[in-house]
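My questions all concern the structure below.
Shown here: the complex without one of its protein chains, the others still in place.
Moving on to chain A:
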Amino acid sequence: MPSPSALPAHLLLLADSRLPAGGHAHSGGLEPAVAAGAVTDVASLAAFLRGRLATAGLVAAALAAASCHHATTRADVGEGHTTPGDAGPDGWGLLDAEADARTPSPAQRSASRAQGRSLLRVARATWPHPSLDALAAGAAGHGPHHPLVIGAATAAMGGTAAQAAAVTAYGTVTGAASAAVRLLGLDPLSVNRALGTLAARIDAVAADAAARADGPWAGLPALTAPQLDLYAETHRKAELRLFES
């Protein structure tokens, strides 16, 4: 049931960095960027975040919006009418493959699935819903991609595709920013100001992503960030690392 609140508390829970969904162990590619010397201060962090938001951020937000739309429209048939096809290639499996196709780096795929598994665990505990069950069944073994779970969880609490996109776009920069505070000892106030400066861009990316929620999945944004992909691969082989990705 849609919430009458402009800022529903369920949604705040989903966007909260304290949500126990494993995000604290991932840096969104920031740790290898620091190791490579590409991010050294607040200015270079801000540039990194802008790039990440415009590429990986838009792709993830669009996938989340599409997932939320899919979960909402599937759920319209009503409980007990979930077909086995939901788990197969015409349902969640296909959207999951679209996410795979937009994630060329195996390390990033595995990081996305690890976070998807963790989020699915807490989402099913907090907002039980047939779509989350179908998503779990469709990705047995390796876990669904992270943005798909954000979308389905948003649908499970009665949220909209636009809200799923907003939570996702926001998360693609806040996780990396918090990792920068830990890795570089940056002033947290300056880092938060940098995030505040990005707020309008985050909203714009979310709106762009949400506008495509009900379109064909093949047409979802497929922007790449080759340097982030390469960082993800070198990071996985690095001997010293604090973050999983």
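Note that in this section contacts are C-beta pairs under 8 Å (C-beta built on N, C-alpha and C of every residue); 3 or more make two chains touch, one makes a residue touch a chain; residues count from 1.
As a working rule, contacts and distances are computed from a predicted model.
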For this session: Between "Electron transfer flavoprotein beta subunit", "assimilatory sulfite reductase (ferredoxin)", "ABC transporter ATP-binding protein" or "Urease accessory protein UreG", choose the name on the UniProt record of the chain that's been left out.
Result: "Urease accessory protein UreG"
Exercise. Which listed residue, A:P20, A:P106 or A:P128, touches the chain dropped from view?
Worked result: A:P20
Exercise. Hey, which of A:A47, A:A97, A:L223 or A:L242 is the one touching the hidden chain?
Worked result: A:L242
For this session: May I ask which residue of A:A179, A:L198, A:A213 or A:A232 touches the chain that does not appear here?
Result: A:A179
For this session: Since one chain isn't shown, list which residues of chain A touch it in the complete complex.
Result: 18, 20-27, 114, 117-118, 121-122, 179, 182-183, 239-244
